[in-house]
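All protein chains but one are shown in place.
And now, chain A:
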Amino acid sequence: MALTREQMAQRVARELEDGFYVNLGIGIPTLVANYIPDGIDVMLQSENGLLGMGRFPTEDELDPDMINAGKQTVTARPGAAIFSSAESFAMIRGGHVDLTVLGAFEVDQNGNIASWMVPGKLIKGMGGAMDLVAGAENIICTMTHASKHGESKLLESCNLPLTGAGCINRVLTDLAYLEIKDGAFILKERAPGVSVEEIVEKTAGKLIVPAHVPEMTFEESA
């Protein structure tokens, strides 16, 4: 079975480490905040200028001056810091954020990512994505492995205009967890009940399959 959005978030959350500063993109990456493992502390960075994003506000706490990069009203946790957009992107470009999680339309075996523009469709903009992928050393891309029509999104070379070149080293799809290294995808884990054959079939880029590919496990509640 392909992973649900919640399972994808849960799997990504296992990559969090105590003391990490983390930037979560819109969509599945945002859900990662719900699965931070017990006993570790992470600080969420929101690129509009907030380090230490807290929960959504109650009606009483609601404040129009307190939003995240998705423009949702949020709170700041104790120990948070608030700063300008220039300061925020200094952190991002300067490589100070420990982990960035963001969605993508396509990635390729050379670590290129396309996530912001489909020619012919309305283009709304890249927001902070180009700065995030250029600045982070440690990025996890979350995406579906193939389109609804079965076309692979893990490619030899991205077809869509890029968000960044050579910057992605880890991908979590609904079918598999992979690393990108030396011009190839390396299959590290597969979703429960998903065969290596299916992943091979749905990966258009060069794929290295180790002798043993463990299956991900999830607790019942997920």
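Throughout what follows, a residue touches a chain if its C-beta (ideal position, glycine included) is under 8 Å from a C-beta of that chain, and two chains touch if they have at least 3 such contacts; residues count from 1.
Simple rule for what comes next: contacts and distances are computed from a predicted model.
Enquirer: The chain dropped from view, which UniProt name applies: "Urea ABC transporter permease subunit UrtC", "3-oxoacid CoA-transferase subunit A", "Ferredoxin" or "Aspartyl/glutamyl-tRNA(Asn/Gln) amidotransferase subunit C"?
Expert: Going by UniProt, the chain not displayed is called "3-oxoacid CoA-transferase subunit A".
Enquirer: Touching the absent chain in the whole complex: find that residue among A:Ala2, A:Ile36, A:Met66 or A:Ala184.
Expert: Selected residue, touching the omitted chain: A:Met66.
Enquirer: In the whole complex, not just what's shown, which of A:Val32, A:Leu162 or A:Val194 touches the removed chain?
Expert: Hidden-chain contact among the options goes to A:Leu162.
Enquirer: For the chain left off this view, which of A:Gln7, A:Asn48, A:Thr173 or A:Thr203 is in contact with it?
Expert: The single option touching the absent chain is A:Asn48.
Enquirer: With the full complex in mind, choose from A:Gly27, A:Gly103 or A:Gly127 the residue touching the hidden chain.
Expert: Selected residue, touching the omitted chain: A:Gly127.
Enquirer: So which bits of chain A touch the chain we can't see?
Expert: Given the touch definition above, chain A has residues 46-50, 55-59, 62-68, 70-74, 76, 82-86, 88-89, 92-93, 112, 117, 122-131, 134-135, 161-166 touching the missing chain.
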